[in-house]
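Note that this complex is displayed minus one protein chain, with the remaining chains in position.
We call the chains A, B, C and D, going by the order they appear; numbering starts again at 1 in every chain.
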Amino acid sequence: MSETLLALESVEAGYGDFQALFGVTLEVPEGAVISLIGANGAGKTTTLRVISGLLRPKSGTIRFRGEDISRVKAHEMVERGISHVPEGRQLFPHMSVEENLALGAYVPRTRPRLKKLIAEQFALFPKLAERRSQIAGTLSGGEQQMVAIARGLMAQPSLLLLDEPSLGLAPKVVDEVFEKIREVARTGVTVLIVEQNVVDGLSISDAGYVVENGAVVLSGSSKELMANEQVRAAYLGL
Amino acid sequence: MDFFTTLQAVVNGVLTGALYALVGMGMALIFGVMRIVNFAHGTFMMLGMYATYVLFVQAHVVPYYSFPLVALGMYGLGYLIYMALLRPIHGQSDFMQILLTLGIGLAITDAIQLVFGADYHQINFPLLEKNLHLGSHITVNAPWVVSFGIALVTGGGLYFFVMHTMSGRAARAIAQNRYAAPLMGIHLHRVQAFWFGLGVSAAAVAGSLLLPVFYLYPGVGDQFTLKAFVIVVLGGMESIVGAAMAGVLLGVVESLTSLYWGNEWALAVDFAIFLLVLSLRPSGIFGRQKA
Amino acid sequence: KGGGGQSNTFKIGVVSSFTGPQAAFGQAHKNGYTLALADLNAKGGVLGKPIELVYYDDQGRPDQAVQGVAKLVDQDHVPVILGAYTSENTRAMIPAVTQREVPLLIPTSVADNLMQTGSPWVFRVCQGSGNYAHAILDFLKHNGDPKTIAIIYENTNFGQSNDTAMREAAQQAGLTVVDEEAYQASSPDYKALLARVKAKNPDAIYFGSYLLDASTLMRQSAEVGLDPRYYTAAGTGFSAAEFPTKDKGAGAYAEYTISVSQWLPTAKWKGSKEFDEAFLKLTGTHPAYHAMEAYVTLAIAVAAIEKAGGANPVAIRDALRALWLPETPFGPIRFDEHGQNDHATLVTQIQDGQYKVVWPPDAAEAKPIVPTPPWNKRQK
Amino acid sequence: MRRWQLALAGSGFVLSLLVPLVVHSDYQLQVLFRIYLFAALGLAWNLVGGYAGQLSLGHAAYFGAGAYGLALFTRAGMPLWAALVMLVGLAMLFALLIGGVSFRLRGPYFALATIAFAEVLHAAAKNLPRVTGGDVGVPVPALFHTHANRSFYLCAVLLTAATTAATFLISRSRFGYYLMAIREDQETALSVGVNAARTKLHALLVSAAFTALGGALYGSLFLFIVPDQVLSIDISNEIAIVAMLGGAGTLAGPMVGAAVLESASEIFKTIFQEAHLLIYGLLLIVVVLFLPEGIMGGVEAIVRRRK
Partner (left out) sequence: MNLLEIEHVTKRFGGLLATNDVTFSIREGEIGFIVGPNGAGKTTLFNLISGVFHPDSGTIRFQGRDISRIRPNQAAELGIGRTFQVVKPLRNLTVLENVMLGAFLRTRSGTKAAEESRGVLRYLQMEKIADSPASGLPLPMLKRLEIARALATRPRLILLDEVMSGLSTAEALALAETLKKLPEWGISAVGGVEHVMQVVMSIADRVVVLDHGTVIAEGTAKEVVHEPRVIEAYLGSKYKELGL
């Protein structure tokens, strides 16, 4: 595989007195799609939050293109090319779909290409084109998820962090979304995806990490993980 | 009351209303868009008046030339106040913002009294004596017209800036979802401080423009704080244009109330209209109706 | 107890508005008191002790004024209180001083209801609004005898008192009150109100206003072309030293207005001029009558204490009742049975930017210019 | 609330009742009166503002109703007890009106609507001299003729005790739960059958009743009232500030807030003269910056951390 884009080394983090991550170490190669798998509360979301700077790690290092970014603030990450599509959509509820997307291209790097980028998202998610001036808060759950992903892509990230993109989506839409993610990955964007939906998650990934109680307990290529007895028992219900 | 008297009252109301509109637009940024409950708004307006006054007395610059400087200075002050005082309590309840801004208002007002004394001041320059005649029945006082023009241009600029620039969108985005804003690359506090400063500076400019036709004392701004809140809500909270229209409307309503009922009821009528609108149309007269 | 019996100063209590919307006037009080204090202490204080003033800031709020009475009497044990500034605050203090049996000397509040409580502890140095109305009507009667009058007043105790006083006095004098307009003080725009008055076309207008509104009202009267034959007023804003000035008042728009005055720096009473000079030295501006009233009020209090021979409030009250000061810079001082100082009220008119006494004839220094020339006939 | 806290509160009130045996200065009693009065008002406010989370900045309306009610109903010839009943009724009528208009509104809209209502009443009191005496004011009958300050002080203590007890009982009842639920999430409250509008209105009615009694007490102490004194926004603000600064939604908050603010205001006046409002303003700023949940909120946080 190609060069390492992102690397976490013994990252520890938590909320107040509560420690959520106990030394997470993982690597994301450039151009790959990597899954983060784990039960509820395992620390997957926390891992993404630490990467995108929403949460500052207590210790450990996070390298992006070889540079330590563990002290970089969230708003500077976007300019560097890391885009985080958070769990629970987190749209701007009183703004239109279009304005939500526009904000995705807030940073100076992408701002000049605003119009073109919006058009690209509408091509990717035709449903959103229909709803372009609807107020985001009144969209259905699935529509909101699409806006969230599209908004994340507006920043033209080199690393896209996706937190449970299939949450609350109909099976058909899940398929579509995963297809879109694969398309995005094909354009050269590196993707780190957190999924409960392990089968689908791994099916589009090159490799995955299994997180339990705030630490990585297992890793391997998607095929290996799918074949792993432990994984099959715990996450595939097989 | 004959037609021209009424028309004259409406014209006067519009002119006064333009200044209300400017105060209200500043508040629409701070309160309507950023949801910072600012009980010191009138105080900032008063500071603007004092700054203008000092420039007039010390450097003989009339308000119509000095207001950009005042705006700039007050922008800086607003920026600092946000960074030093409001930033630490961001995300706390409205209660704390109210206490804090009340505290800021009291402290600044008293500080001004300690520095400039409690005495009243006013300024004088030749333009103030000029009256313009529109037709044979309508007369307007020149300084009000100049102020109206400046308020219009300033307000229009502000509107464009909020609605059509990325920075304005960012301010609204923060108000709607603080958690997601940084994920867009928005530097939350820098943007908030910027817009807070701008809101303060709009209030201060309104103060500059009011100075020629009014007088000045430390508590002069107090009556404008509540009016600004009323204007913002009538205008539909986030709407800058709404605030501008509500400001003008309030000016006209006050003028007509004075004409037909009595000046002492003007303020009460403001509030009564406010209550009426809120109960019939909670999103304000000019606000977009939300489902 | 009383007057700091043991301490080595003699304490006198002062309540006024040192902060808040009325602070400008509270500060005028303070300047007057400061000058009086300096003068009196230079003369050896009172009863052999230097005088100390204990100030209480009522912030322009009546409840705070009452709190002030409690603090000054119960905590500082002052035997006499001077204050407050506004009529509302002073009125609120009256039950409190009456209950505590401490004399209250009122320097500036003119509302008539202050002297109608029947409290034996209240003494007022300035004249009341009823007296103002009578003085103005007396002047009008003898100078053209107008038939209709409109009253414009701010909706405060001060304004409403003046309105009531004029309404009643005008009815007695056979004048028709064609309009009574209350206004909310400190509004930027009175043009609509003035248009209403204009529509009623009164012969005379009577204002009850503070300085700033007085200036705004006159400027805007010119703007709407309101031309009664007489602009008259119940003192206060219209008799402030700043009113005819360009920088702090109405400037040329103040010209020809007729008002009552309690005191002017040019008053003929002995000490007026000296006070004016001392005040100018202290503050850099000429004094308004508020400062003088404060000045003389403290002097009166001290005179009464001297006479009472101690810090006993009852004795001081009795001394005040019997007091007769024929020569003060504010004119002769003597309180009637209700506690009202029978202060001579002068009717003045602004002529060439100066206050000129025009009534009563024995005090007049100039002839009144009546009727008031209309705005478009005036020279700019 | 634990049993020892109850015991503490109870003995606190008993001790408060004994204070006049030690403190004889009328002035000090009057300051203490003010502290207890505003504690009671803050507690009453807290029901609506703290527990139900509805930020009222118009409590002067009920306060004024109490003070003016006492003056006007007795002037109309009613006996004292009837006037007290009527003035409470008047305040509750206002609460009904305000609640009707504004409880459909949320957040800052509600706060502004309460201000607006109080300001309309304020203007009416000023501008209708035939009814209210206007700015010239009206006399208020004395509730006590002998030992006035002591009696008023004791009354204020009793009023505080009553509001405290009422708040305590409410906070543990279903009603109290419902108020908190409304504060936290009105939609959830509705989904479990809480009639949010009615619940909030009930809280406001109780709050208005206590506030009116406070207003009557206050008016009677001063024997004479004008609109600016009992209906001004300063009163509304002071009531809310006392509760918020002390800690909204806590039982002890308003008491602590009243004690700190009222004594600070008196002390600053003596020490700082004309600068006292500057210092007072800075005090507010400092409390907000260092105790962002109010004084009692801050204390609770420290206690929690210790545990």
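Please note the rule applied: a residue touches a chain if its C-beta (ideal position, glycine included) is under 8 Å from a C-beta of that chain, and two chains touch if they have at least 3 such contacts.
Just so it is clear, the model here is predicted, and its values are computed rather than measured.
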| item | value |
| --- | --- |
| Displayed partners of the chain not shown (whole complex) | A, D |
| Residue, one of A:S10, A:T25, A:Q196 or A:S219, that touches the chain absent here | A:Q196 |
| Among D:V23, D:L190, D:V260 or D:V299, residue touching the chain not depicted | D:L190 |
| Which of D:Y109, D:F144, D:Y177 or D:F272 contacts the chain that the document leaves out | D:Y177 |
| Interface with the undisplayed chain - residues on subunit D | 172-174, 177-178, 180-181, 184-185, 187-196 |
| Footprint left on subunit A by the chain that the document does not show | 15, 18, 39-41, 88, 127, 138-143, 145, 164, 167-175, 196, 198, 234-237 |
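The rule we apply is simple: only the chains that are shown with their structure count from here on.
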| item | value |
| --- | --- |
| Inter-chain centre distance, subunit A versus subunit D - centres from mean C-alpha coordinates, in Å | 51 |
| CA centroid of subunit B to CA centroid of subunit D, Å | 31 |
| Cα-centroid distance, subunit B relative to subunit C, in whole angstrom | 35 |
| Of all residues in subunit D, the ones touching two or more other chains | 126-127, 274, 276-277 |
| Junction residues of subunit C - those touching two or more other chains | 18-19, 155, 182 |
| Residue numbers on subunit D that touch subunit C, as the complex places them | 25-28, 30-31, 34, 126-127, 129, 134-137, 148-149, 218, 222-226, 228-229, 232, 234, 266, 269, 273-274, 276-277 |
| Residue ranges of subunit B in contact with subunit A within the complex | 166, 169-170, 172-173, 176-177, 179-188, 238, 290-291 |
| Complex contact set, residues of subunit B against subunit C | 1-2, 5, 8-9, 12-13, 16, 19, 110, 113, 117-122, 124, 129, 131, 139, 141, 210, 213-215, 217-220, 222-223, 251, 254-259, 262-264, 266-267 |
